[in-house]
Structures are given as structure tokens and as C-alpha cells.
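One chain of protein is taken out of this complex; the other chains stay put.
Just so it is clear, A and B label the chains in written order, and each chain counts residues from 1 on its own.
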Amino acid sequence: MLILLQKIGYIILILGINLYVVSYLNNKIVSRVELRRGYKGYKRGGLGFPFSSSLKYIAKGTPFSIWDIFIFVFSVILWSVVPISFNLYIIDSEHNLFFALVLYVMLLIFKVFSVSYSKYNFIISNFLRKTTQTLSLLIPLLFSVLSIIILNKSLDFKIIVNSQYQVWNAIYQPIGFIVFFISIILQVKLMNLSDYNQFIITDNIIKEGEGISKLTSRFSNYLIIFFLITLLNILYLGGWQKLFMISGNIMIAIKFYVILVIVVLLERSISGISSINKLISLNYKLLLPLSIFNLAITIVFFILRNVYFII
Amino acid sequence: MRNSLIKSSLNIYIAGYGCCKQEIIASSGPIYDVSRFGVSFVNYPENADVLVFQGFYNGKGLKKVINIYEQMIFPKWVIALGKCALESLSYEAEENTILYEFKKRLKIDVYVPGCPPRPEAFIYSLLKLIEKP
Partner (left out) sequence: MEFEDKKNKNVVANNLSENVERNLEYYFGTNIDSFYNSGRDIYFETGYEDLFVILDGLKNKPDFDFNILSSVKYKEAGNFLLISLFSFEKTISINIKVKNSISFSGLDIKNLIISLKKLFENSSYFSDRDYLKDIYNDAVIFSQTPETLDTFDIYLSLNDNTIKDIYLCDEISRYNSRITYEVKEINKLISMVNNLNYKAGIYPELCFCLGIESLLQIKPPKRSTYIRMLLCELFRINCHLSYIADMSLVLGNMAAFNYALTDKEKILNSMEFITGSRIIPNFIRVGGVKKDIEENVLEWIFKLIPQAYKNIKRIEDLFTSDVIMLEKLRNSGTANSKAAKESCVTGPNLRASGVRFDLRKTANYLLYKDIAFTIPLGRVGDSFDRVLIRFKEIYQSLKIINEIIETMPLGATSKMINPLNLELYPARIISAVESPFGIFKLYIDIKENRTIEIIPIGSTKNNIILCEKTLRGCSFDELLPVVSSFAIESPEMY
């Protein structure tokens, strides 16, 4: 019992610190790309910026809906299933990967329902289009995850990580790694994280909402980014494996922040996505064929190794 | 306490068109950087804290500004920027005109003269707003 409470405390602590650091880094990196300084603060430096910008949403009235509670709860429950380190998870079963993906899809669907309380009808139709785009971006992602399940023959995170003690999975499956990475960047682009200079109405759609609903949407956006990057770490980059003398926990932190900086920089290098056509062409003409090709090759190798014993 | 929380990250809504707008957009560039004080620009009046009143208006434009001001949520502030806006506010208006209603409903906090005021003047007026109790 005490161990359970300790684990919950550690998870909440790590998530909280990461929220603060990532929102601060996002502001500074984005502003440096655009030759600006970032939030420097009037008196005490920019260290209090994440607190003030998030608490400000509550300062002017607090309308909220039921869906916000669901979003908040589900985005936190995700972390009972996905391990941050080798012992920081709460539910121990062999099918953790399946539960994680199911919870993620339900989170996205709840985000759709939370906008139905908006005043502007035009925004609802456009928001529905954008969430269907995010859901369609999941399909190549799922194919690449399937190919890893076939490679490692299990749905359990521990076995996947332990089987990478010599070589990372990214070297066995480079195409799947690239597909996963690109779908992360596109999903982050659709979230519109940077709060700066949102002048146009039709692009400002996902940030609609007042009060607590805006807070929960921003909270869930950050936690989704964490989830996707830890999935990438665990499935492709070795998770909590040691590298010479550096311990596993430090390696997780290094990998996480390196990939986060690369994702933020690449996200800023393309302009805003507001129409479906380019996403559809990117998704169905580039990502989906690549992931199916990857899956086909892994199946062929699987059959040759385990059924015919050739390789 | 609540006011100081809001003033640490202001949202600005610019109403109207005119020469002064070029200097406000120039102030959001990297040389006169306005976002290092936490200020950002928005396009919905419900999310805005500060309304900037500048440029040229006729009767229908003034009606829109009154509309926008009434959609904003308390607490809210107003900055009057530029010579054209100040001229229309400095004279007395006759009754049953739109200008009379406009002056009755809006309460203006900061007046910024200039034609157009430089970006440094705009930033200085924002800092004065933030310091005001």
C-alpha cells in the first residue's frame, strides 16, 4: 500500500516538473527561432511564466462542462499504464500496450465532444474536421506499432525494452521509426501550442474555450506529447537500457529532452496547417504505404525465421 | 491579487484600421519585442483584456467598437492611441449622436499622443497600465 502511494507520488512529481520545464522551454525555443527573446518578465525574470499563463484562464470566470472532467481524468490515468521508468507504473499486466492505445483514442474522442458547447457553429464543423485528421494520422502509427509487436512477439513493455539490450529497434525498423516521428510532428502541429500571435480566426479553432476548459485542453495537449515521446523511446530507442556507465533513468531524461527539442524545432519550420488536402495527401500517399510496406517486410522475415527456420 | 495575475499576461485586441496599426505590429517584431512582457494579441473579444482604440472611424465603426467592448469580460482596460482618436474624444459631442453614446459607455485609462506614436511609446503605455494599482 505504501509502495503504491510512493509510486503515485513519484509519477505526479515527475509529470509536474516536466510540465513546468517543457512549457518554459517551448516559449524560449520558439522565440529564439523567430529572433526574439521570449518571456523575460517585468521584474523577476521569466521563471513564473508557466504558472501565471495557466492560472490566468481561471481569473475571469469559470465555465466548464462535464467533458473536461473526463479529459482530465483520462489524461492522468494514461500514466498508470505507461511506464516512465522500469518500476513506475501501477497496473501490471501483459497487455499494457493495448490498454495505452485504447485510452489514447478515447481521449481524442472526448476532446471532440468538449467543443460542442461552443457558441460559434462554424467552429464546431471545422474542429470536427481537424480531429478526424488527427484520428486518421493514427492509422500509420498503429501499423508501425503492429510491426514492432511482431518483431518482439509480445504486448508487454518490459519484454520489448529488455530485448533491446544489444541493438535498438530503430536499427531493425528505420522506416517505422520515421513514420512514427512524422506523425508526432503533425499531431503536435495541429495542436497549436505556442500562444503567440494567433491573429486569424479560422486557424485559432482548437484553442476555443473559456476558463477551465481551456486549462484542461492545454494540460491534456502537453500530456499527449509526453505520452507519444515515451512511446517512441520505449518502442524504438531502448527505453531504460544502460549505455556504458550511465544509468537507465538518466538515459530516459536525455533521450526525452533531445527528441522534444528536435520536435519543437521541426514543428516551427513548417507553416500552419489549415486545410485537409495537404494532410490527406501526406497521410495517405506517403505515410500509409510506407507503414504497410514495413509491416509486409516484418511479416516476411517473421515467417522465414520462425516457420521455415532459414534466417 | 486577481488584477496582478491578469496583468502579468495581457491579451490585446486591436480595433480599427489606420497608420497607428503599423507601429503596433512593428512593436510585436523582434526589435521592439512586446512579448517579453507576456503580452499577446487575440482575435476574440471574450478573451481580451485590453482594447486599443486607434485610427479612422465612421458611425458604423463606432457601433462595432461599442459592441466589442460590451462582449469583453470584466476586468478590462482601454487605451486610446494616436492623434485621430484623441481628436474625436477631446471635443464635446452633441446628444443623440453615436459619439455621445461612445463616450458615455467607455472608460478610457491611457491616452497616447503621436502621429503615429513610436513603438517605444506604445510599450511605455502598456507598462504604465501594468504598474497602475
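In this text, contacts are C-beta pairs under 8 Å (C-beta built on N, C-alpha and C of every residue); 3 or more make two chains touch, one makes a residue touch a chain.
What you see is a predicted model; the values in this text were computed from it and never measured.
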Which residue among B:Ile14, B:Met72 or B:Val112 touches the omitted chain?
B:Ile14
If the hidden chain were put back, which residues of chain A would touch it?
33-36, 122, 196-197, 199-203, 268-278
Counting contacts across the full complex, list the positions on chain B that touch the omitted chain.
13-14, 16-19, 21-23, 25-26, 29-31, 41, 43, 56-58, 60-61, 64, 115-116, 118
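The working rule: only the chains that are shown with their structure count from here on.
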For chain A paired with chain B, centre-to-centre distance based on mean C-alpha positions, whole Å:
39
Please output the residues of chain A touching chain B within their complex, sorted ascending.
31, 34-42, 46, 48-49, 52-53, 55-56, 59-61, 195-201, 204, 210
In their shared complex, at which residues does chain B touch chain A?
2, 5-6, 8-9, 28, 30, 33, 35-38, 40-44, 46-47, 73-75, 127, 130
